[in-house]
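Working notes for the structure below.
A single protein chain has been omitted; all remaining protein chains appear in their positions.
As written, the chains take the letters A, B, C and D, and residue 1 is the first residue of each chain.
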Amino acid sequence: MLTNVSSPERIIDVAELWAGYGATPILQGVNMSVWRGEIVGVIGRNGVGKSTLMRCLIGLLQTWRGTISFMGQDVTALEADARARAGFGYIPQGRDVFPQMTVEENLQVGELIGGPGGKKLPELVYEYFPRLKERRRQAAGTMSGGEQQQLAIGRALIGNPSLMILDEPSEGIQPSIVQHICEALRSFRNELGTTIIFVEQNLDTILAIAERCYIMEKGKITRSLAGAEVNEDDVREQLLL
Amino acid sequence: MSAELFSLFYQFADVFAFLILSAAGLAIVFGMMGVINMAHGEFIMCGAYVTVGLVNLGVPLAVAQILAALTAGLIGVLVEFLVVRRFYKRPLDSLLATWGLSLIVTQSMLLIVGSAVRGIGTPEGSFAIGGYTFSTYRLVLFGCAVAVLAGLYIIFMKTRFGVIARATMQNAAMAKALGARTGRIYAISFGIGTGLAGLCGALYAPTMTLIPTMGATFVVESFVTVVIGGANVLLGTAPAAVFLAMIRMALNASYGQIIGQIGMLVAVILIIRVLPEGLSSVLVRRGR
Amino acid sequence: MALVEVKGVSKRFGGLTAVSGVDLTVNAGEIHCLIGPNGAGKSTLFKLIVGLYPPTEGNILFDTVDITAERPYARVQRGMSIKMQAPSVFKELPVRQNIQTALQERLSGPERIAEEDRLLTLLNLAADCDKLAGALSHGQQQWLEIGMALALKPQLLLLDEPTAGMSPEETFKTGELIRSFNAEGMTVLVVEHDMAFVRQVAQRVTVLHLGRIFARGTLESILQDGKVAEIYLGKTHAH
Amino acid sequence: MFKLLEGPQTLGRGKMFWSCFLVVLAGALAYPSFADSYDVGNFAYFLIWIFMALGLCLMWGYGGMLSFGQTLFFGIAGYGYGVLAINMGGGTATIAALVLSVVLAMIAAGILGYFMIWGGINGIFFGIVTLSATLVLAFFLGQTAGPEWHIGSARLNGFNGMKGMDPLTVGDFYVEGSALYYVMVALIVIVYLALRMLVNSGIGNVIVATRENPQRAEMLGYDVRKYQLLTFVIGSGLAGLSGALYTSWGQFITPSSIGLPAAAMPIVWVAFSGRSDLTATLVGAFLLLFGFQTITVYSQQAALVLMGVLLLATVMLAPQGFVLGIGKLAADWWQARRRRSDVAEAGRLQPEES
Partner (left out) sequence: AEPPLKVGLLEDVSGDLAFMGMPKLHGSQLAIEEINKSGGILGRQIELIHLDPQGDNARYQEFGRRLLNRDKVDVLIGGITSASREALRPIVDRTTTPYFYTNQYEGGVCDASMISMGAVPEQQFSTLIPWMVEKFGKKVYVIAADYNFGQISAEWNRKIMKDLGGEVVGEEFIPLGVSQFAQTIQNIQKAKPDWLLTINVGAAQDSFFEQAAAANLNLPMGSSIKVMLGFEHKRFKPPALNNMHATANWFEEIDTPEATEFKKRWHAKFPDELYINDMGYNAYNALYMYKALVEKAKSIKLDDMRKVIATGDACIDAPEGKVCIDPKSQHTSHRMRLISVGPKHEVKVEKDYGTIQPYWLGEIGCDLTKKNDKDQYTPSHLPKKS
């Protein structure tokens, strides 16, 4: 099924997506759709291709076949930077902060490139992650793992994207801040209407914010859990596989 | 006495200017972008030849020098587009590619322009202090070196472009995912680097013999300066040049050029041994 | 009996004190969990123990020998191994060769191959053993790194966030794995943020905050501690 | 032992590869019987340089140490051979001079390597230190023209170069022409096979692991510095072997064999060939030496342009190096052909991916 006629509320539409590394296909026909303002989780075991899917969404990995549409526009051929400027925000797995730049400069990169977010955003980020404010002038590469993760999230938030793609945002973060991040993401969605797609393994996080979940297995979306299905037992069952 | 003091400063300034001007372009291209640019000397040569060519056409020297730097910059952008952009992920191959380029360029210049080009003479005249006379132009060179350092610092530390450019060079994919037009940023940065190399050639053109292989005279010094500057080239290059210039000047003055040259290289070895991450590693304060 | 004794150890980075006068004893045969907020100094403490950083102050004893001045490889040869927080496998080498490099000092010939196969199966990497380690997914790299640490058969195993990026089930499996090794006599010191995992494995828990020991005891006592909840756990776990 | 000839660290394995190896070797051994004696000597000359390339391949491709100092040790052994051969009086003593000069280079490499590796120097800093050391030696030797610069009865003779040493000699027989050629072929085969065994051994594992991540390697209990030093000494020793052989071949050596641009040449050979594999380096360095000479003979002033184009085209078209690139092309083609025939046979048995 190939549709280019997606309704305007659908912020992202992935149809029959194939992609991989070298000659090895990883994503083998992924279909998914996300509506404006949704918070959608993608879950699955290690190595099934969740990160690969996220890389395709932001455009760091070329799609072999299939289409990605963003607000009804086909963005499959757009490069990552163009997608970012169109409103995609991305937090990669493994943080990827700019190691030799200070925390402040890392945030600046997100801010300078991102869309118009108003002056409040940096303050907001510092509010959510006070550690970042404390360490404004520290080289990002010398921060602790969790601090870097906070920075990566802050860096994406600050660009005020309309779609945020988060690859395991809670990894390595202390429980209280995980809760914090969950609240932050929710309030972002509530206040700014940001759509959020996230990959997660942490059960608490999934339960706390996901409104819908896609289950991934071997390069395909095999199921989706909607509404009430996003409960501890169902999710656990899916992750058990 | 003050004449001796001035001459000490003059000699220092002279070596310092040489090191900074020859290294500035490489600081960006190699130090920041990681491209082992063996054709650095050829961009310097390009700046020198364009300057001389334009002056011979009647263009005033200063204008010719600026145009020459721009030409080298534009050629740099072109070279980046045609060759260098393939090599950001494999810097060691950039060595081979640019070395090939360097061979092509020097020899083509020899074939096209000929083996020797007539010089244009040094402007600005001379002045005397104590028993010595000095070339005024050498102070101009020093001024330019300082200006280049300041300019680089401002561009890469204080501007929007600079922040994004540094981010791109540290992690291009991530910068791209944040919306940076990394291709363009790379091209511009490379162009700035080669433009500065061209500027070096342009500034030294009046004072040197022009042959197609002239770039070679600058290359060792420029690599050495950039490398011992360390990872943070914007902070490291200046102290590296100060350090090397002092050593070189002192040895040149007391023991002659050969000891100056050997001594500088030995100093390089010792500095790296003491600071295996280069000079900037002690300058960048960790934490707050 | 103390296997590791950290005595009054501090580590400063410029003006920042990441670890400050820490005293910590890990007893032989126990599973000891180190928890604490981001930036508390947990990873730094690990690096001090394996010798990647020299301490600014203090001493570290392993098996009653002062190893403060020893290089990391010597400490590893004494019987410790570490899984670092960020996966640091040999990215351009095949998965199997990663394991082999860790094993080859201990075993050789067919025994080594058999052990490689056993570990690869255990780590769920048997199918990917010819892939370059850099081409593994993030979670798989974590597994590989754990495998390399295990391959050394250390007396003391240091695990820095071993289950980050693992699903609850995999986390549980990892916990069981660690317990089984512990049952064979391996001492384990582990940093984690996943309380379920900590609950599963920990015999003793130490909380680090701002570079200092903040609390220690059993997990239950820690979870009851309101201050720990405030600085670290947040609402959910503060029952 | 011989199992180590193959392994994950070296490309080329199985019957196919070793048959090719034997065919090439047989061809090489038969070559003098049908070739012009000049060409045989010229080939022997190319082979002289290969050791330096193999040494760099070991250090750089396997060990991750980009040494600009191959010519430093080339020079030390080259001059060393000259000094020893002159002072020990030629004849069969030249064999001892050869061995001793290589040992000398290895000792020097041990000292410089200890100084660098124990000082924590790596990456590009390693390159710059070795380059500086090379240039220091070149500058120093360049100014030794005066008669006061001599070692025993051997004058260093500055920039004009040191002369007057015997070539390798056994009794009264000069090892030249096809004799030299056979010696070179034998040495190359020995060194090549020995290096293959080294890199496929446990030591080789640690060497490549150190390249990938020295900290992780140390965390596995290896004193990586020792392995790096070993790599550096062997690699530099091979450069020394080239140097001593070169001096013996031309009975002449000058500082310009040590300074720039000579120092860049080994890097060019190895990068061109594909630094990650010994076989590629062996074949590639030979082809490049041969190619550059041929180009220079036949194209006069265009030669340098053509050489530049060749290098540029190689890196742009064959990112892993010329030989590896060609090798991969061939392998792909071979596999594609096999796969095509497989597919043809399997036909519709191929399950459709659903």
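Methods note: a residue touches a chain if its C-beta (ideal position, glycine included) is under 8 Å from a C-beta of that chain, and two chains touch if they have at least 3 such contacts.
Here the structure is a predicted model, which is why all the values come from computation and not from measurement.
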item	value
Chain not shown, its touching partners among those shown	B, D
Selected from B:Y10, B:F81 or B:F161 as touching the chain missing from the view	B:Y10
Listed residues D:P8, D:G110, D:G123 or D:G250, member touching the removed chain	D:G250
Touch list for subunit B against the chain that is not drawn	7, 10-11, 14-15, 18, 107, 110, 114-122, 124-126, 128, 131-135, 137-138, 206-214, 216-217, 249, 252-253, 256-258, 260-261
Residues of subunit D (touch criterion as defined above) contacting the omitted chain	36-39, 41-42, 45, 139, 142-143, 145-147, 155, 157-161, 163, 246, 250-252, 254, 256-257, 262, 293, 296-297, 300-301, 303-304
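Heads up, the rule we're going with is that only the chains that are shown with their structure count from here on.
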item	value
B-D or A-B - the one linked by more C-beta pairs in contact	B-D
Distance between the centres, which are taken as Cα means, of subunit C and subunit B, whole angstrom	47
Subunit B-subunit D separation of Cα centroids, rounded to whole Å	32
Subunit C, residues touching no fewer than two other chains	13, 16
Residue list for subunit D, restricted to those that touch at least two other chains	none
Touching residues on subunit D, where the partner in the complex is subunit C	8, 202, 205-206, 208-209, 212-213, 215-224
In the complex, subunit C residues that touch subunit A	13, 16, 36-40, 42-44, 85-86, 124, 128, 135-140, 143, 161, 164-171, 193-195, 231-237
Residues of subunit B defined as touching subunit A within the complex	160, 163-164, 166-167, 170-171, 173-182, 231-232, 284, 286-288
